[in-house]
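Of the protein chains in this complex, one is absent; all others appear in place.
What follows is chain A.
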Amino acid sequence: MSNANREAPPSAGRAGIKRELPEHFRDYRHVWVFIELERGEVHPVSFELLGEGRKLADKLGIQLAGIVLGPPCEATQHAVAEAFAYGADLVYLVEAPLLADYRNEPFTKAMTDLVNTHKPEILLLGATTLGRDLAGSVATTLLTGLTADCTELDVDVDGSLAATRPTFGGSLLCTIYTLNYRPQMATVRPRVMAMPPRTDKPVGRVIRHKLSMTEEEIITKVLGFNLDRQSAKANLAYADIVVAGGLGLGSAENLQLVKNLARAIGAEYGCSRPLVQKGWMPADRQVGQTGKTIRPKLYIAAGISGAIQHRVGVEGADLIVAINTDPNAPIFEFAHLGIVTDAIRFLPALTEAFTRRLSPHSHDKLAS
């Protein structure tokens, strides 16, 4: 009940007041980042979290560890190596055949056993389908706090993790603490944090841990896995260039103008939420707080007003270009380049101009 509840004035002794950390939590140290390995690949959000974890660990003067759970194979070893390359000081590794596919039971067991043995102060996971499934189970098993979908992580003067996330509909932010429990857990969505630089480093200290579970103890069995069709898979979050359309385009047919431009410049295309709600675009194309967070080098928004929920998903772009008929549209508050014009007329002109400029024969054409 929650909101209604959080609504009640905080009772004395709670919100904001730091009590003494109970004795048995005092030796919890170090920052852990869960390295999400699924079907042989590390999810890039893990590296983004290592970047954030590095900053937290440095501020606190403690170590940063990567947590790798996987089957005995090359991909798992590769994940260990990559954790070091992206900044981990050490890696905790649980290698067992039953960790081949993600299943809640063995992953929760492996993670909670690790935490109870090695006692981290902070534990970060990606807010992916895997990470959210695992984080909720782990936090409940450990009876500790878990802050969801953080957009900013910092360390307070007293050393607590200050985890900031959007509240209701994204118009406000709130900072949440887990004061009297350990570890302090948080999830972060892909692309919300910047990718840290990768440096080739030798594999450092790897601490192995056994999984005390057998296949017979696991009730859930994996029958199979259907990879998403490539064509259906929108790789928006990690695209270098994204072109998106909003309600200003007026009709589902006009979205073709967005797709045409995207195709001409090798971009992914996306949209604002109302277009998904109208059924004009599939949900995995939605950009924003409840859709994808993107960090492209170039983001072109056509007919999008720039509501806060849209803004938080695109602010990480290097260059934002807004095309909108309304000179007072909020998108011009955070875009870098703006054009006040009718997108329906302008998009075809822009597509053509890009094609002309980028075509390998453009010089010949100019010459002729």
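As a convention for this text, contacts are C-beta pairs under 8 Å (C-beta built on N, C-alpha and C of every residue); 3 or more make two chains touch, one makes a residue touch a chain; residues count from 1.
Heads up, the rule we're going with is that contacts and distances are computed from a predicted model.
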Hidden subunit of the complex - UniProt protein name among "2Fe-2S iron-sulfur cluster binding domain-containing protein", "Glutathione-dependent formaldehyde dehydrogenase", "Chemotaxis protein methyltransferase CheR" or "Protein FixA": "Protein FixA"
Contact residue for the chain not shown (choose from A:N116, A:T214, A:S251 or A:S359): A:S359
Selected from A:I207, A:A252 or A:A349 as touching the chain missing from the view: A:A349
Contact with the hidden chain (one of A:L99, A:M281, A:L298 or A:V314): A:L298
Footprint left on chain A by the chain that the document does not show: 1-11, 14-16, 38-39, 41, 43, 101-105, 108, 128-130, 132-133, 135-137, 139-141, 143-149, 162, 167-181, 219-228, 233, 240-241, 264-267, 283, 290, 297-298, 308-309, 312, 318-322, 327, 331-341, 345-346, 349-350, 352-355, 357-360
